[in-house]
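All protein chains but one are shown in place.
Residue numbering begins at 1 within each chain, and the chains themselves are lettered A and B in the order written.
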Amino acid sequence: MEDMKLSRSAMIAITVLRVVVGWHFLYEGIAKLTSASWSAAGYMKASRGPFATFFHWIASQPHLLDQANLITMYGLTIVGVLLILGLFTRVAALGGLGLVMLFYLCNPPLVGYFYSIPSEGSYLIVNKNLVEVCALAVILLTRSGLFAGLDRIVRVLVFQRAQPARTAAA
Amino acid sequence: MGSDDRPKKIDRRDVLKGLSTLPALGLFGYAWQKQRAYQQTKVEEAAAAAQAPADLQVINIALLGAGAQGQVLTDSMLRIPGLRFRAVCDIWTEYNQKRVVNSLKRFKHEPNAYEDYREMLDKEKELDAVIVATPDFWHERHAVDCLKAGKHVYCEKEMSNTLEGARRMVAAQRQTGKLLQIGHQRRSNPRYLHCYNKLLKEAQLLGRIITVYGQWNRGVTPDLGAPDRYAIPQARLTQYGFKDMHQFRNWRWYRGKGGGPIVDLGSHQIDVYSWFLGANPSQVMASGGNLYYDPKTHEWYDTVMAVYDYDTPLGPAKASYSTQTTNGSQGYFENFMGDQGTLLISESEVNYAGQLYRDPNAPAWDEWVQKGYVTAPKEQATKATSDSGAVADVRESVAPDQHTVPVTLRDPYHQPHLQNFFDAVRGTATLNCPADEAYRTAVAVLRVNDAIESRAPLAFTPADFEV
Partner (left out) sequence: MSGGGAEGVYVEQPGDLRDVRRFAHEAMATVYEVYAVHADRRYAAQAAHACFDLVDRLERELSRFLPNSDVARINDLAAGDSTRVAPSTLECLVIARHIFELTGGAFDVSIGTGMPSLEFDTEESVVRATAEGVRIDLGGIGKGYAVDLMAELLEDWGLTAALVHGGFSSVLALDPPGTAEGWPLTLSDPREPSTVLERLSVRQTALGASGVRKRDHIVDPHTGTPVCGRRAAWVTVPRPRATAAQAERQYRAAAAAVTDALTTACMLLGRNEIDALCRNSPGVEAWILEDTELLHFGGAASELSERASGAERAGEAASEPRCRGVRGAKPLG
């Protein structure tokens, strides 16, 4: 795999983007973990998009709801830490992208659907969730962690360990 | 393979770049801790504020009179920190007294229950103040005896049903040096205080107040009754000056007990007249009658219309006041009308909470709007300007701008006045309605009934208002 041939300043910008998105994820995750009684039920029960039935169903099954809550809380936190550190960036970005995509699909601001989870701003098809999905895609595809992140160290270490085997094989 | 076949060692560049975002995590941790600490202190502060601060001197109080008004005052007092209810005294031991004692016990107060107030004054050793909410004709005895027993007194209005009684209360207050606050609670209402201090005294927004109109209209109500099973034995009723249970419940309508609606309802607003005008009336004429209710059970006038003359510091003024108990149209309010503006105000936070209108010819109130004394006007009068710079289009009359008073009371209506009394007990405030001040209102109010009887204007001299 080749590094993307982006200019240094572009890569710095993407690193900043990665850290900022990671920070956001981390705080969202930690806030839910430390709050007394957070549950995704409210958000899911409010679903009015094309997948509403699915989310309603999950919200009404306590067992599934618990799992969804755990995945959300820990998923956000872990993805956040990994993104800030630039460790396993692609996995983290992919995971974060999937999570936020789910949030988006749960309550998409599509024409014809109205709901009122108290939210600020005016959105039409594109809302913050979708923007964050795209930001994660950029982070994913530019492999930001390799530029400035722990991935860089990991990759070197992994390569070092891989090398002796290859020279031996060769 | 690719160009990365060469074995690569970690070099410093890698490490630096690799760890370059680690500080962000550190920053996050720091920011998060700060936020948690802040939330924690807020929660702790709130918890600490909920208990009475340790250095707030606790005032031991007794409630004398646990009827409707006594209960209203108690509701407010339960929200004031630093008070301890030691006793509740009421002759209706079967009903009101028991209910109030029970409701206080709910809040960890352990008041002793009394029927005879003298016994209470004898036995309660740790009493600082007494709240008197008994019928008007008892106010003098209760207040004077409590003052002489060394207690501060908050006494409901009207001071007394007779001027002699009121005078004796002022005398007792002077002699004992204790505090005596009379329950004209608008004197501590933040909106009224704002209007008086800022709008009238400082800004003189209304210019010269020349006329005042006030009313309290209330619809037809049946007489107050009482549950059969809790009737008071006649012997006890007689002992405390009541002819029967009906008179006990409806004392306000009986001569010798209360003064009728002009005293029950009007005394608050007529007090505000004198306060805002800064003068005592020089004359009152009044007409009243028993137009509707059964005179056997309603000895006082159910409808009263009175007109006062004032010599205010800014010039003469007339104020009319009207009260009726047969129709509640437009409720209660006071309207102060000056040559530069109008102030329409009432105690209610909802109706007539404080509207001001500037006379179009008066100087602009911009300065006061900017200072926050009044809100910006609701509708700007459209100012038509012609090319030559002349100002008004004379064909249209300009509607006056409406401003409101930007002060809201968040607590029950009587709370600020009670708070003021307790602050004065602790020495951190002066009374907003001390007895000698309230006496002047008592004169202005109680004499209305005389004026009705005499069917002629009653003149006041300044000496009438001093004790």
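As a working rule, contacts are C-beta pairs under 8 Å (C-beta built on N, C-alpha and C of every residue); 3 or more make two chains touch, one makes a residue touch a chain.
Computed from a predicted structure; not experimentally measured.
Colleague: Among B:116, B:202 or B:223, exactly one should touch the missing chain; which is it?
Modeller: The missing chain is touched by B:223.
Colleague: Using the document's definition of touch, tell me which of B:116, B:244 or B:411 contacts the absent chain.
Modeller: B:411
Colleague: Please pick, from B:102, B:330, B:430 or B:454, the residue that touches the omitted chain in the full complex.
Modeller: Touches the omitted chain: B:102.
Colleague: Can you name the residues of chain B that touch the chain not displayed here?
Modeller: 39, 42-43, 45-46, 49-50, 68, 75, 78-79, 102-103, 106-108, 221-230, 349-350, 408-413
By definition in this document, only the chains that are shown with their structure count from here on.
Colleague: What residues on chain A touch chain B, complex-wise?
Modeller: Against chain B, chain A makes touches at 2, 15, 18-19, 22-23, 26-27, 30, 81, 84-86, 147-153, 156-157, 159-160, 163, 166-167.
Colleague: Show which residues of chain B lie in contact with chain A when the two form their complex.
Modeller: 2, 4-5, 7-10, 14-15, 17-22, 24-25, 28, 32
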